[in-house]
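Quick one: the structure is below, questions incoming.
Up next is chain A:
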Amino acid sequence: MQIHQYDVVIVGAGGAGMRAALESSQRTRTAVISKLYPTRSHTGAAQGGMCAALANVEEDNWEWHTFDTVKGGDYLVDQDAAEIMAKEAIDAVLDLEKMGLPFNRTPEGKIDQRRFGGHTRNHGEAAVRRACYAADRTGHMILQTLYQQCVKNDVQFFNEYYVLDLLLDTDLTAAKKPRKGAPVRCSGVVAYDLATGEIHVFHAKSVVLATGGSGKIFKTTSNAHTLTGDGMALALRRGIPLEDMEFFQFHPTGLAGLGILLSEAARGEGGILRNGEGERFMERYAPTIKDLAPRDIVARSMANEVREGRGAGPHKDYVLLDLTHLEPEHIEAKLPDITEFARTYLGIEPFTEPVPVYPTAHYAMGGVPTTISTEVLRSNTDVVQGLFAAGEVACVSVHGSNRLGTNSLLDINVFGRRAGIAAAEYATGADWVEMPQDAAAYVVDELERIRTAPAGEKVGDLRKALQETMDANAQVFRTAESLQRALDVIDDLRARYQSISVQDKGRSFNTDLLEAVELGFLLDLARVVVVGALAREESRGGHFREDFPTRDDEGFMHHTMAYAVATKDGDTAIRLDKKPVTVTRYQPMERKY
Partner candidate 1 sequence: MTATTTSPAAVGEVPSFDVTLRIRRYDPDAATPEAFWEEFTVSAHGTDRVLDAMHKVKWDLDGSLTFRRSCAHGICGSDAMRINGRNRLACKTLLKDLDPSKPITIEPIKGLPVVKDLVVDMEPFFASYREVMPFLIAGKNAPTKERLQSAEERARFDDTTKCILCAACTTSCPVFWTDGQYFGPAAIVNAHRFIFDSRDEGAAQRLEILNDKEGVWRCRTTFNCTDACPRGIEVTKAIAEVKKAMITRAF
Partner candidate 2 sequence: MPEAPAGTLYRGREGMWTWVAHRVTGFLIFFFLLVHVLDTSLVRVDPEAYNAVIGTYKNPIMGLGEAGLVAAIVFHALNGVRVMLVDFWSKGTRYQRQLLWGVIVVFVILMAGFLPVQLGHIFGGE
């Protein structure tokens, strides 16, 4: 075992983690721990763009952007946070440009902008060109640019280190909670070096969680195999609540059957969705902005078309994204990568044939609750000192119940930056918190148990069962029965997980072992998602209950806070609580497009 000491430890080297690292490494001694090489992070998969009201091509302002974000999130957005994001968006984009990000340009040489779902002029009048982009690899360019800056600033990375535990000075899972206002502090993390199998303890004054999303709880997803919600699960296990986990975004245009994403930019550039009869069905669901309605609406409309027998293909189980009316040169210039996906993976030539698409699990709106300064909350009001979170792992909440396209790349830049600054500033002023005795004991025991367990349950089997039940029962359409079914399966899987075993008994590069650990995270998170979804008896944003098909502001205009509490049998149960939504300017209205 090795012990390291840093003022700030950042967990995750995606967009949020590296943006934070750039700020904090200039101020304090900082280490970035990532289970992947930084450039492998899933931020690199983001395609479409990053919104900011630069008004480079048409009239726009950040207030409209705030409104769109709030409305897009079906009013579950904390409006103070959304306002900050929309305001700081402009500098966030300009900062990236100054770091060298190669944005596409207008004829005058300014950063070009394009349309994206849910982004409108003057509170919903018409679609506005707000998304700054670099072809259809905006995320790739953001990730590369941030990594380049980290190279420039000599940021210290621990690559292929898995953070497996969070060290707090107070046990928050205990039945007896610390008083309101009592200080609870974070003292570091425990990590596992994949290459050697060694345990490393990082003693830190500030820890920033930036571990990204958890899409792998679903089977059909645009998310990477490594997006297993580690940061969320670590927090949950240590008694920190998770906020709004029932809200998961299903992106309308995943390649049918595969889940690989075709960016909304395809529709931003003029692509049209058609059902099996060739009808442009979005005209019925969102007469004003049609195909560019927010994702929850489009995804639901698509699923509905298929359900009502108007799907395309031999099984009528998908709809079509039609780009054939667009100029091939235009598509090639603006969407080169995603047309290649269609060609490579489905053998479809998008210039001449429509592409089969179906909703795919895409983005976790919920996550570790934070304040607008990215401090992690342990209750509705108290923070964990020295613990910060940003990016998809966090819930500020700027996305409410449904994130608008391009707002996540924005989120990671705005709040990643804030987290870096906040963590460094906290570390400068704070004293070292003593680490618990045997800081690594929990991780060491858990890993040894799994690694040496005799033949038992297989990781692949359990994960498959989990993902299938989530796709079948907790996807675009949910009901009390379907969710209960999912919960039963999950409970059963969690029991079986106790006898999990792996075949690889080695110490070096044991990915078998780590997949088993990640499966544990997925199971814990899926349970929170389903429990939250069962309790939320309304439909809002990404969460649609067929048995409660309308929004219910009386009963549910609040955030869900889910806590893991220790039970007598040594397991945990999920306890749900409410947190009020911060409303500043925009009173909830019916969401029509």
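Per the selection procedure, all candidates are chains of the complex that A comes from, given by their letters.
Annotations for the structure displayed:
Methods note: contacts are C-beta pairs under 8 Å (C-beta built on N, C-alpha and C of every residue); 3 or more make two chains touch, one makes a residue touch a chain; residues count from 1.
Computed from a predicted model, the values in this text were never measured in an experiment.
Candidates 1 or 2 all belong to this complex, yet only 1 touches chain A. Here chain A touches candidate 1 in the complex through residues 36-37, 39-42, 44-45, 93-94, 97-100, 102-111, 134-135, 137, 140-141, 144, 148-149, 151-152, 195, 219-220, 224-226, 256-258, 260, 303, 306-307, 311, 313-315, 317-318, 337, 340-341, 344-346, 348, 356, 358, 458-460, 463-464, 471-479, 481-482, 502-512, 546, going by the rule given at the top.
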